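Have a look at this one before I ask anything.
All protein chains of the complex are present and in place, except for one that has been dropped.
Chain naming follows the written order as A and B, and within any one chain the residues start at number 1.
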Amino acid sequence: MSYFRDVGALARKDLLLELRARDTLPAMLLFVAAVFVIFHFALPGTPSRLETTGFLWVAILFTALLGLGRAFVPEREQRTFDGLVLAPCDRSAIWLAKSLATLAFLAAAEVVALPLYVLFFHPIRGAMVAAVLLADLGICGVGTFLGAMAVVTRARDLLLPLLFLPLAMPIVVGAVGASVSASPGRYLGFLALYDLLFAVVCWASFEYVVAE
Amino acid sequence: MLTARRLGKRYGEKRVLRRIDLELPRGGFLVVTGPNGAGKTTLLRICAGLAQPTEGTIEREASRAQVGYLGHEPLVYRELTALENLELYGRLYRIPERRERIGMVLERFGLWEARHERVGSYSRGMTQRLALCRVLLHEPELLVLDEPYSALDEAGAELLDAQLAELRGERTFLVSTHDPARVESLASGRLALAT
Partner (left out) sequence: MRRIPLPALAVSSLVLVATALVFVFYVAPNDQTLGFSQRIFYFHVSIAFAAYACFVGGAWKALRHLWKRDPRADLESYVCIHQGLIFGAMVLLTGSIWAKISWGRWWVWSEDELVLFLVLYLFYCAYFMLRFSVDPGPQRANLSAVYALFGVVLIPVSFAAIRLAREFLHPRVFTLHGPNFGGWILVTYCISQAAMLVLAYTLYRLELGGKRLDARLRDLREVLA
């Protein structure tokens, strides 16, 4: 299907760009580690499992925001957005490709963040890993979409967290719940529902975000 | 090919275009002139489909795949090589025999030797030549060129002259320029914008 070929071509471009620039991913890794340390000092003593799970998810969310803020920087700085918009491909492919690339970076950051979390705080369980995967989908899908919106505004980097955080609330609930609850299934199901619902909305409306 | 009636564009409080009428038949070559700030770029962006007018109408008989646009920015990624950039656009425009076609345009504009170097290391003239490669890669019916000569070195300008002369009549052109004399011989119509 040519749609997925377009997505593949665009995602490849995004991954290549980051591999060459090599700034976003190292920054995200360092940020995660630094945030954990700050949390330790912010909540001294021995925090409970629920509290440290909260740390993890706040850290993931803000690390993701860091990466998302950078997602459309090449398109913005070099005005290459025009080039993509002119192409005959479905505009939503731009969003999907960028989301997948951002997902790859976030997952790479988490490959370091999760072991660090286990080292600093508490062991994790299978449901938490599943929650991480599902939450990442939602964060990258919605975050990339909002990143594209923020890029055309005057406020840019200021705006993305404001637009994103209210929408991230359900993700946090689902993710924390799945990580500590006795019955994580409900929460994982909720996360999956969130991902699906917002993916459809993003896919259907990206067309309108790029139109000038 | 292109018809615009009472076209207007406003960015917030600032009005950039006012009641423009434009008629560009298939195979024509329209030259747009005017001082800086007269709205040439905005007009060309609207004609290429990158912007929507705030007043008036525009009809374009070409689909997105048939339009080639050259703006002030080359629209290529600096961290990628020339080949990678053209590969990307080649895939997006679904060009048949992509490799051959890319090789052909790179050669025509003298960039074949530099194809594996990152665009960031190119000179300004080379980057503009690559932009022209990008525009011509998918053999568009409608070519919208915004000041194509501005960043070119003399060798590049000659290549462009040759290319325009070759395609004149076969394709439709909308070109804005500060140097109308250069394309005077090719022009079928002129449009002068005032501020």
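Operating definition for what follows: contacts are C-beta pairs under 8 Å (C-beta built on N, C-alpha and C of every residue); 3 or more make two chains touch, one makes a residue touch a chain.
Values in this document were obtained by computation on a predicted structure and should not be read as measured data.
S.K.: Which residue among B:10, B:26 or B:72 touches the omitted chain?
M.R.: Missing-chain contact among the listed residues: B:10.
S.K.: For chain B, which residues reach the chain that was dropped from this view?
M.R.: 10-12, 15, 52, 54
S.K.: Can you list where chain A touches the absent chain?
M.R.: Missing-chain contacts on chain A: residues 50, 149, 152-155, 159, 162-163, 165-167, 169-170, 173-174, 176-177, 180-181, 186-187, 190, 193-194, 197-198, 201, 205, 208-209, 211-212.
Assume only the chains that are shown with their structure count from here on.
S.K.: Cα centroid separation between chain A and chain B, in whole Å?
M.R.: Centres of chain A and chain B (C-alpha means) sit 36 Å apart.
S.K.: Enumerate the contact residues on chain A facing chain B in the complex.
M.R.: That would be residues 2, 5-6, 9-10, 12-13, 16-17, 20-21, 74, 78-80, 82-89, 211-212 of chain A.
S.K.: Can you tell me which positions in chain B touch chain A when the two form their complex?
M.R.: 45, 48-52, 63-65, 67, 69, 71, 73, 75-80, 84, 87-89, 91-94, 118, 134
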